[in-house]
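Working notes, structure below.
What you see is the complex with one protein chain gone and the rest in place.
Note that the chains are named A, B and C in the order they appear, and that numbering of residues resets to 1 at the start of each chain.
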Amino acid sequence: MSDTLFTWIASLVKAVLVFAVLMSLVPLLIWLERKVVAWMQQRIGPNRCGPFGLLQPMADAVKLIIKENIIPAGVDRVTYYLAPILSIVPALAAFAVVPFGEPVTIFGRTVALQVADVNIGILYILALSSLAVYGVTLAGWSSNNKYSLLGALRSSAQMISYEIPIGLAVVSVVLMAGSLSLKAVVDLQRDSGYWLVFPQLISFIIFLIASNAELNRPPFDMAEAESELVAGFHTEYSGFRFAMFFMGEYVNLVTVSALATVMFLGGWHAPFGLPEIPIVWFLVKIFAFIIFYMWIRATLPRIRYDLLMAFGWKVLIPVGFLNLAMTAVVVTLAADRAMPLLTAVNVTLAVVVGAIIKIAGRRVERRAPRLAPVPEAGG
Amino acid sequence: MAWNAPVPFASWVMLSGVLFSIGAVGFLIRKDPIIMFMCIELMLNAGNLLFIAAARYLGIMAGQVFVFFVMAVAAAEVAVGLAIIVAIFRTKSTIDVDEMSGMRG
Amino acid sequence: MTLLPFIALSVVAIAFALLLVLNRNAVHGALCLVVNFAAVAVFFLMLGAEFIAVVQVAVYAGAIMVLFLFVLMLLNIQGQEGGLEQKPRSQILIAAVLGILLLAEIGVLAPLAAGLGGAQAAAVPADFGSPRLVGLTLFRDHLLAFEIAAFILLAAMMGAVVLAKRRLA
Partner (left out) sequence: MRLKGLRMLFCSTLVGIASAAGHAAQAGSSDPGGAALVPSLMDLLLVSAPAAALCAAAMVVMMIGAFWPASGRRALPWIALAGIVATGWATLAAPRAYEGPVRLLALDSFTVIFSLLVLAATAIAVLLSVNYVNREEMARGEYYSLMMFSAAGALLMAAADDLILLFMGLELLSIPLYVLAGSARGREQSKEAALKYFLLGAFASSFLVFGAALVFASVGGTGYHQMALGLLLLGRGADALLAAGIAMVLIALAFKVALVPFHWWTPDVYQGAPTPVTAFMSIVAKAAGFAALVRIVSAGAHGDLPGWNALLWALAAATMVWGNLLALAQQNVKRLLAYSSIGHAGYLLLGVLTGTVNGFSALVFYLAAYGVTTLGAFGVAAFLAGKGDRIETLYDYRGAARRHPFVGALMAVFLFSLAGIPPFAGFFAKLYLFLAALEQGYVGLTVIAVLTSVLAVYYYLRVSVVMWMEEPREEPSEAPQFEPARLSAAALAALAFAVTLLGIFSSPVLRWSDRAAIAAVETGRGAAPGRTGIGEAQPSIPPVDIPEPGPVASVPSQE
């Protein structure tokens, strides 16, 4: 077997594996989301189908697939068919450059645990995530429905806006690593002994908030605000096409979590000197992120649309720029001491800002106690 | 000519020229300003393609960097151009676009 | 880079460019243009410009065309059809003449370009087109143009605000 052939086959196998894992994760995530939200709201959640209701997503899937596929009159056919596909493909394709383990040796040949290690990996992900808008936009437009169109407009504006803070956060990380390859980012964290979440705490927070908006998840789910836009861009979709939007959303959730893990939490490496187990730590961290996103969803109320945009443009982007400038200065002037320096600055800033918020919050409470009632336990 | 023969440089000139011409003719025959504008983007892109091809065939990196600049300028043009188009349609329209942000949840 | 993929992709690029020009529906036109841009991005990849190829996708497909779609839909909500004035016949005639001239020019030029020193691809280092080399060229040789681009973007942003703002603060 020649080397080229082996590389081809290995890439193909890896691609198929990643695809299969992502696809089989989707039902699990749906179940998990329902369970987590239920726990947080003191409910039980799905518990009828299978043990712990684990088979509930299967039942849902069967239902969606055998449902009648309604295509409303007056839709724009081509784009109507295209939109669900466009919402899922970028999410899957983005995973191609995410590394999930050290290279392993199979049949005497090294195989990187990554579908493709390209030297522009991070840029590639940014490019693909910017394509995700098309699915939403076209779905809304092609449905020939005012609510769908409004939802699509809102979400495309939101996604375009929040791409900038994500880009700024990611560029700060790139600046630390000196490379656009995700593998290099992980290697940096291994070699320096610092997870980037500490020296790039600001970037990390920006990334968490902005990626939540980019994912169109609550509290930033303006595109599908049920109470005002019926269901937003996918109102007119039913059956399997409707399911595809959901799949896209959850695959995106996994991709974003994986990205956060790789960029900020040391990738597949074990924390605190614990024993390294291939892939397991990676999955643990990803699930930690996913559960965090679900937690946010269950906790926070939806934000008003204009406040959402204002927050992105007037808070996240300036802060992102400042952080980028600070990182640039430190990396340029003190490249060898960048990690501890930035860690000190970031952690200090976090403590100070946290204290200010705490004090200010208390002052507000004292001044207008009725405006900020203490929630009752189990409320 | 064999199918796996290398592509001569002339083909790139031809291809980008054809794309440029399509854009230019499209600009002149369409009357929707947005489509005219898209034709301009097509023309710019043809120029970019020629730059990149020439950079590869001559082995000069600068060509790729020029494309980078053209993209930056194209983005700036799009921002201004679409703002102008929106401004025009707004003075002519009866429906208030701001209604959309006026809808609060 | 061989002839077969080149011709196949060229057909795609030209076909979708033509579709943009001939399409009645502006949104479909925008999508055709996106496909054309994607084809050109693949060309960039083939030509050893991977960084620029990804930037092409991110900037053109991801930002510029989304903005186009956004505006198209905004106008769609208002029930406006595009088009400021009827194009007179004479202009279509001019367009035809110009198109034929341009194509003829390209037809004459391209064979001549075959006589160029660079008719076959030059030998380039392995990292040709890598982010590192792009960055070096950009920030070392063309820093000036880069700074000007920054001012152009600033002016454009300010201009867009001036044009789009409802009333003065």
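Going forward, contacts are C-beta pairs under 8 Å (C-beta built on N, C-alpha and C of every residue); 3 or more make two chains touch, one makes a residue touch a chain.
Note that the structure is predicted; figures quoted are calculated from it, not measured.
K.L.:
Tell me which stretches of chain B touch the chain missing from the display.
P.N.:
The missing chain touches chain B at positions 9, 13, 16, 20, 23-24, 27, 33, 36-37, 40, 43-44, 46-48, 50-51, 53-55, 57-63, 66, 69-70, 73, 76-77, 80-81, 83-85, 87-88, 91-92.
K.L.:
Considering the entire assembly, which residues of chain C contact the chain that has been omitted?
P.N.:
Counting over the whole complex, chain C touches the hidden chain at residues 84, 105, 108-109, 112-118, 122-125, 128, 133, 136-137, 140-145, 147-149, 151-152, 154-156, 158-163, 165, 168.
Just so it is clear, only the chains that are shown with their structure count from here on.
K.L.:
Quick check for you: compute each chain's CA centroid and the global CA centroid, then name the chain with the smallest gap between them.
P.N.:
Per-chain C-alpha centroids compared to the overall one single out A.
K.L.:
Quick one: name the chains whose C-beta contact count is the highest of any pair.
P.N.:
B-C
K.L.:
Mind pulling the residue numbers of chain A that touch at least two other chains?
P.N.:
Residues 150, 153 of chain A touch two or more partner chains.
K.L.:
Give me the residues of chain C that touch two or more other chains.
P.N.:
Those would be 51, 55, 63, 67, 74, 77.
K.L.:
Using the touch definition from the top, list the residues of chain C that touch chain A in their complex.
P.N.:
That would be residues 25, 27-28, 31, 34, 50-51, 54-55, 57-58, 61-63, 66-67, 69-70, 73-74, 76-77, 130-131 of chain C.
K.L.:
Using the touch definition up top, name the residues of chain C that touch chain B in the complex.
P.N.:
Residues in contact with chain B: 1-4, 6, 10, 13-14, 17-18, 20-21, 26, 29-30, 33, 36-37, 40, 43-44, 47-49, 51-52, 55-56, 59-60, 63-64, 67-68, 71-72, 74-75, 77-80, 82-87, 91-92, 94-96, 98-99, 102-103, 105-107, 109-114, 116, 118-124, 128-129, 133-134, 136-138, 141-142, 145-146, 149, 152-153, 155-157, 159-160, 163-164, 166.
K.L.:
Could you list, by residue number, the parts of chain A that touch chain C in their complex?
P.N.:
Per the stated touch rule, the residues are 76, 78-79, 82, 118-120, 123-124, 126-128, 130-131, 133-134, 137-138, 140-141, 146, 149-150, 152-153, 156-157, 160, 163, 180.
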